[in-house]
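Note that one protein chain of the assembly has been removed; the remaining protein chains are unaltered in position.
Showing chain A:
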Amino acid sequence: MSDYNFAYLDEQTKRMIRRAILKALAIPGYQVPFASREMPMPYGWGTGGVQLTAACLVPEDRLKVIDQGADDTTNAVSIRKFFQRTAGVDVTTDTTEATLIQTRHRIPETPLTQGQILVYQVPIPEPLRFLEPRETETRKMHELEEYGLMHVKLYEDIARHGQIATSYDYPVKVEGRYVMDPSPIPKFDNPKLSDSPAIQLFGAGREQRIYALPPYTQVVSLDFEDHPFDPSKADHDCDLCGASASYLDEVITDDQGGRMFVCSDTDYCTTRTGMGHRGRLAEDAA
């Protein structure tokens, strides 16, 4: 422990964030404005997620932090250390052991369970922002459920590319009401948003917005009858653990066109390797 208040933020700030979380849970998919604080890390490094985590943490928590699925990348390591120091919580890389998971742009492959909390770091919380830059207008569009423009964007994808080319940040509709930005998770992860037993909280620090999905909430990816949503992934198996149903990163291994595909979720891959599963290049990697 250190001389910081528990979980860094002062009590008044945490109360303000907590009130916003409760309203966000009561109105699934709606973006609740909150008075985001400056954190000891730059915007874009998860200040929204960090503030949510700080407001939710209890000393008994086991915290897991992932960045694009990996537990060992800079962002994940520094946020984990931050809360070890300011909240004195235990940390873990095991998805099943974690009680609170802060994530940047992935949902763990291992299914979440009731009681777990998943905190997303969100850069642009407004799904309509790149279609309409004015906040006053997008707020009106949400109020009136005026989401035709989003379907025009998806249609233009089809007209230009023959398919919906949006592969991450894929817009969803929550409980038939609000169109929501699921943060830049790959669309492969979108089906996991719906009907999850875990509480999902989304925090955008620079944009000062919090939104949430309570457990067992219906989340539908936008699509068309003749172009149904397709949660695609690279058409390979993991080269380390052989998993055929996990999201893969492509890694260039030489300048001769050599490449390998590995699970983006490092905990999932390591667990499978530990259980004896082997992929195409497992010996090389060992």
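As a working rule, a contact is a pair of C-beta atoms (placed from the backbone, for glycine too) under 8 Å apart; a residue touches a chain by one contact, two chains touch by 3 or more; residues count from 1.
Throughout what follows, contacts and distances are computed from a predicted model.
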* Structure fact -> Among "SWIM-type domain-containing protein", "Glycine reductase complex selenoprotein A", "Phosphonate C-P lyase system protein PhnH" or "Iron ABC transporter permease", the omitted chain is listed in UniProt as "Phosphonate C-P lyase system protein PhnH"
* **Residue, one of A:D90, A:E175, A:D223 or A:D237, that touches the chain absent here** => A:E175
* Residue among A:A55, A:I164, A:M180 or A:A204 that touches the chain left out of view -> A:A55
* Asked: Which one touches the absent chain: A:Q68, A:T93 or A:T217?
  -> A:T217
* Asked: Since one chain has been left out of the picture, which residues of chain A touch it in the full complex?
  -> 5-7, 11-12, 14-16, 18-28, 30, 32-33, 55-59, 115, 139-140, 142-143, 175, 177-178, 197, 199, 213-218
